[in-house]
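Working notes, beginning with the structure itself.
All protein chains but one are shown in place.
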Amino acid sequence: MKQVGILGASGYTGQELLKLLKKHAGVEVKVLNSRTYDGTKVSELYPDFEGDETYTNYTFEQINALNPDLIFSALPHRISMDAIEKLDNSIKIIDLSADYRFKDIKKYEAIYGRKHVKTAHNAVYGLPELHQAEIKQARLVANPGCYATACILAAYPIQEFAGHIIFDCKSGWSGAGKDSPYAKDPTIIKDNLVAYSITRHRHKYEIEQFVKTPLSFTPHVIDTFQGMMCTAHILLNKDITPEETLKLYVDFYKDSSFVRVSKDIPQVRHTQKTNFCQIGGFEIDESNQLVVISTIDNLIKGASGQAIENMNLMLGFASSYGLN
Amino acid sequence: MKQVGILGASGYTGQELLKLLKKHAGVEVKVLNSRTYDGTKVSELYPDFEGDETYTNYTFEQINALNPDLIFSALPHRISMDAIEKLDNSIKIIDLSADYRFKDIKKYEAIYGRKHVKTAHNAVYGLPELHQAEIKQARLVANPGCYATACILAAYPIQEFAGHIIFDCKSGWSGAGKDSPYAKDPTIIKDNLVAYSITRHRHKYEIEQFVKTPLSFTPHVIDTFQGMMCTAHILLNKDITPEETLKLYVDFYKDSSFVRVSKDIPQVRHTQKTNFCQIGGFEIDESNQLVVISTIDNLIKGASGQAIENMNLMLGFASSYGLN
Amino acid sequence: MKQVGILGASGYTGQELLKLLKKHAGVEVKVLNSRTYDGTKVSELYPDFEGDETYTNYTFEQINALNPDLIFSALPHRISMDAIEKLDNSIKIIDLSADYRFKDIKKYEAIYGRKHVKTAHNAVYGLPELHQAEIKQARLVANPGCYATACILAAYPIQEFAGHIIFDCKSGWSGAGKDSPYAKDPTIIKDNLVAYSITRHRHKYEIEQFVKTPLSFTPHVIDTFQGMMCTAHILLNKDITPEETLKLYVDFYKDSSFVRVSKDIPQVRHTQKTNFCQIGGFEIDESNQLVVISTIDNLIKGASGQAIENMNLMLGFASSYGLN
Partner (left out) sequence: MKQVGILGASGYTGQELLKLLKKHAGVEVKVLNSRTYDGTKVSELYPDFEGDETYTNYTFEQINALNPDLIFSALPHRISMDAIEKLDNSIKIIDLSADYRFKDIKKYEAIYGRKHVKTAHNAVYGLPELHQAEIKQARLVANPGCYATACILAAYPIQEFAGHIIFDCKSGWSGAGKDSPYAKDPTIIKDNLVAYSITRHRHKYEIEQFVKTPLSFTPHVIDTFQGMMCTAHILLNKDITPEETLKLYVDFYKDSSFVRVSKDIPQVRHTQKTNFCQIGGFEIDESNQLVVISTIDNLIKGASGQAIENMNLMLGFASSYGLN
């Protein structure tokens, strides 16, 4: 039995993580830290939660003394790195914030507006479909953003055929977090659809690390709690047939536990409350634009479920253990 | 008091039209035809409707004898033209189907899969923002499709600066009509998002008549009854600043009663249950992609409300009469 | 493998029944009759349905010749009995309409406004919690109404302590059926709550056959597709403590596969999409009014699931076979 902990456990991501970890037979949760909610029962914040777990506010000394096998940080961007640097080297870490997602520290600092605590780092970007071997060896894994997950998986195999890719994404409002307008006043998204950060959302630059073609990114919030669709508009600049594009994806993901590829157009509900990414579409129009559509659950494959995948790889479990 | 009629009055479009016409002080509805529902009260089909109106199944002889000033055809594509050709020349016509939307008869026949009853026609495409003068003189107006309305209005002023435009559209499920899966089983769209006809939707070709740049079009259905957003991804091929793009639109629509332009990003609810089209965004990203977003109500500005605008122009009323 | 059939298969009840029967390993569906939809695929009417089944319109001669073990009639009230009387005596029958729910033929005729085809009948009222032994022997079982199921289960054990019982019930809109206003226009129940038939709903009289105390019944429709709550306000006229009332129910239902009793107040979602009835509350106020709350899924325990329970008993399967 491995021992794990969560820092910043009180947000949607930490909460989903806790629920998944409780169902995982190979680990137990020893640390459930929240500075704001020290001493509060989880069920008080999440009335639907069944269990007696209580948030603590352990110091880093206390956490290091407990010596867990792995710590998840679900702390906010810009703060997470401070915490991570205080954990003992013997503890493996999965960071669900953006703090270690960028190899280029200058780029991180420009996008997130804070000086990084390190001038360089060797965190592994935790997308198992691309980096399984590295994740297995890593001490520190940067868990990908939800949009980045959906977009990279939708575009990675086709990128060398593309001149420009436009990602038009739609996400459930949980993606905006527990302190977002949608959580404060859920009536404002009812029967509504909202576009935001239409050209310079931070996930755009995260995607650009892996999809090496000019790209554009526009996100929208839909009237549901969880679930996400990426409609990838891929302007082709080489000859390829729809059938060949489908085959490219099928081949690329043939060993992936959690990516399903077919011609069928996936719907948001097809992957809600699962760790799967479903990819479909594969039609090309008269302007040589290929449409590929991917759906994931933003809270699971887009955050906590993928973190469990990474944990499984880092701790030697089967990659899908506890996720089906 | 002018006299008007509706053919194919029992669908969502005909119903919305009836509701709007009842509030219009300048007209009275003399014909409310439905072959299937002859003798049925409107309130039986639309339980929310207040009024004693009953569908009839008048013959064309009867309708011609009643000699109304104007007839709306809300009949299905491919059938509407048969009816329209039987109406007397003294009756003005607004066709809400696609039958007269294409100047190029061959194109219509290829897209809609039926031989047209005419080899040529001089119907006016009823988008008041482009064709106000022609609509005033027209005997026959082809009312635009809902997606076409949102997309053309979002792209028309900028087209000469664009190399390729991708329209990613999202519509309430009423757009799929009263016999659609969503109307048969509303639970299937609950908390869901569905992409369909991802590269060759028929409205794409309707848009191409007015937006003369390579374009792509992908529609989605959202979990609400009415409302629509068009996210236009415009790949610029000439130099222009965001401020200049905004000014282009502001100038172009300065005399339009129902188009509002500003930098603010419009949301679906901003135009729900109104005849307005709101246009905003106007940001350009690092790949020289401009994002412009338009929202309309698919049943109103996207269908019945715009039909009333056209009627107002054809019958000599102020264009916004009965629509505020 | 037993062979079964459904008459009137195209409504919500028939559809739910078909879905449950497809999961039941002991039976196969040989007849799927619908007069209106002869030749139509099920998936055309229910877009969410996976399978190639097609509605037929077999004659009674054809059905009798097929000689199925059991036929479910999901035909409308007043019509169902005509069909049932034409089936061979060798075929067991479960009638989901109200036609055989009343022992007193005159009462049936007064409530449903049609002369019964029989002057007497010996159908068993198919509530397994009350009539398990009789159901096992029956040739013809009258499947209870949804409200009747929720109310009888909520009140049966306590009735001898009660002077008057008020059943205030709330149901998902599927209870109103595929031709109801809610199915025609789902927007009218959105964010709404509707009371109807507030004193003389037909299920009141069905309940009175088993709950032998003065009673009142008021139903409401809630903004969800399926699920039901019965809030039973029981005016006590004998001394009893809350704990004793709870014990009465626990004892009464101790052998029931599908009734769960506890002090916890059940919510609609606790039994949605299951065949369970959950009963809780058991508080007494200062006016000696006991509140007992039951929840069921109106389409399952309130209709098709209970029909499967009855089938299991009639065909010799374990009562919960295929229902978990």
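A, B and C are the chain letters, set down in written order, and residue numbers restart from 1 in every chain.
The definition used in the following text is that a residue touches a chain if its C-beta (ideal position, glycine included) is under 8 Å from a C-beta of that chain, and two chains touch if they have at least 3 such contacts.
Treat the numbers as computed from the prediction; the structure is a model and nothing was measured.
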Neighbouring shown chains of the undisplayed chain, as defined at the top: A, C
Can you tell me which of C:89, C:137 or C:287 touches the chain that was removed from the display? C:287
Consider the whole complex, including the chain that is not shown, and state which of A:102, A:125, A:147 or A:225 touches that chain. A:225
Even though one chain is not shown, subunit A touches it at residues 45-48, 181, 184-188, 190, 225
State which residues belonging to subunit C touch the missing partner chain. 164, 166, 168, 170, 191-196, 198-200, 204, 214-218, 220, 222-225, 227, 229, 231, 233, 235, 265, 267-269, 272, 281, 283-285, 287, 289, 291, 293
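Heads up, the rule we're going with is that only the chains that are shown with their structure count from here on.
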If each protein chain is taken as a node and each touching pair as an edge, is the resulting graph a line, ring, star, complete or other? line
Which positions in subunit B touch two or more other chains at once? 225
